[in-house]
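Missing here is one protein chain; the remaining ones are kept as they sit in the complex.
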Amino acid sequence: MVSSISLSIDSDLDKVSLLARAVRALCEDLLGPDDQDAVELSLVEAINNVIKHGYHGERGKDVQVAVGLQADQVVIEVIDHAPPMPAQVLDKAPEDTFAFDEADLADIPEGGMGLALIRMNMDEVEYHSGDSENRLRMVKRIAPRSQ
Amino acid sequence: MVSSISLSIDSDLDKVSLLARAVRALCEDLLGPDDQDAVELSLVEAINNVIKHGYHGERGKDVQVAVGLQADQVVIEVIDHAPPMPAQVLDKAPEDTFAFDEADLADIPEGGMGLALIRMNMDEVEYHSGDSENRLRMVKRIAPRSQ
Amino acid sequence: MLSTDLRDNILVVRVEEKRIDASKAPAFKDEMTRCIDSGQNQIVLDLSYVDFVDSSGLGALVSCLKRLGPRGSLAVAGATGAVSRLFTLTRMDRVFVLHPNVDAAVEQLSA
Partner (left out) sequence: MLSTDLRDNILVVRVEEKRIDASKAPAFKDEMTRCIDSGQNQIVLDLSYVDFVDSSGLGALVSCLKRLGPRGSLAVAGATGAVSRLFTLTRMDRVFVLHPNVDAAVEQLSA
């Protein structure tokens, strides 16, 4: 069974937590609390990126999230109509981001952690950008009950 | 402060509970449990009506819900693109619906209760139908904390 | 969506769904009708697992009551929160006797 619902806000950082709350509630029966946290963080990072980098902080642009609830996975797609994100940024190995030298203050990252967090928290991450929209597809697999 | 988010499903009765769950979660901090119940029931009745009467049960049509969270009220708008609902149906006094004779089995209603429930559960109910869309606007006022 | 249990010649029907809404009301009504048509006259409907009923669900209940006819009885047990408020709000608490739980309902029906 596939259930899907779509949610949208305009590009305002103040509204991101509404999306997070609604999506979290939708996943409640399917995912354990840690996986809900993982989905919430990935969703928030993806939407922040769209608002900050895609729309350069401009308000009044639309940000859409499609949530597909399936028996074995939760699929979250973040859809926007901004210029696409540069192809290579998603290819960087997420581990590298956090391989800093903690003894060297200057080496500790203050940013550039969002995409790495998404890739570490979701089971699949794909980015498609077409003529009219960009679509970041993130999948969280549902652990079988018996495990 | 006004926060708003919009949610949509296609016209499938199986998906109505997703909307209900997401909207309920959005109201959680603002409304007590009884008022959350009132909003959830009204929302579900409104959407069922759109799907059953507006779209005559046809799938693949869109049903949209806009949720406005304000300091003193929660505004829920159900938006559809079906033929509008007949003007007089919303005017019927809700109390009449439940003024049946319980001793007379035939008098007890099996249907026709949805709009009455909406009017009894919400503080304001307005219906606008324009060129391209219908909009049922339902308001639940937030009781001041001190009461 | 229903599980049944016969106690003192009373059929206890337990709803195993969280919601009786427009998507579930037709199946609920069908399964209930089958129970009624099998000859059962005294039914206790256990709603303790249910946390949401809409007007379609309530309408299905009324339709079962009508099917049962004036000689039968349909009692409701375990309705709480939004479900119990729906009965009050619609004055259906005058139509269906509400019991806190199945035991209380069975006891009163068999008395």
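A, B and C label the chains in the order they appear, each numbered from 1.
Operating definition for what follows: a contact is a pair of C-beta atoms (placed from the backbone, for glycine too) under 8 Å apart; a residue touches a chain by one contact, two chains touch by 3 or more.
As the structure is a computational prediction, the values presented were derived from the model and not from experiment.
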item: Touched by the hidden chain, restricted to displayed chains; value: A
item: Option touching the unshown chain, where A:V89, A:I108 or A:A143 are the choices; value: A:I108
item: Contact set of subunit A toward the excluded chain (per top definition); value: 13-14, 16-17, 20, 33-34, 37, 40-41, 44-45, 48, 51-52, 97-98, 100, 102, 105-106, 108-111, 113-114, 117, 120-121
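What we mean here is this: only the chains that are shown with their structure count from here on.
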item: Between subunit A and subunit B, centroid-to-centroid distance (C-alpha), Å; value: 31
item: Geometric centre distance via CA averages, subunit C-subunit A, whole Å; value: 44
item: Rounded Å distance, subunit B centre to subunit C centre (Cα mean); value: 25
item: Where subunit A touches two or more other chains at once, by residue number; value: none
item: Touching two or more other chains - residue numbers and ranges from subunit C; value: none
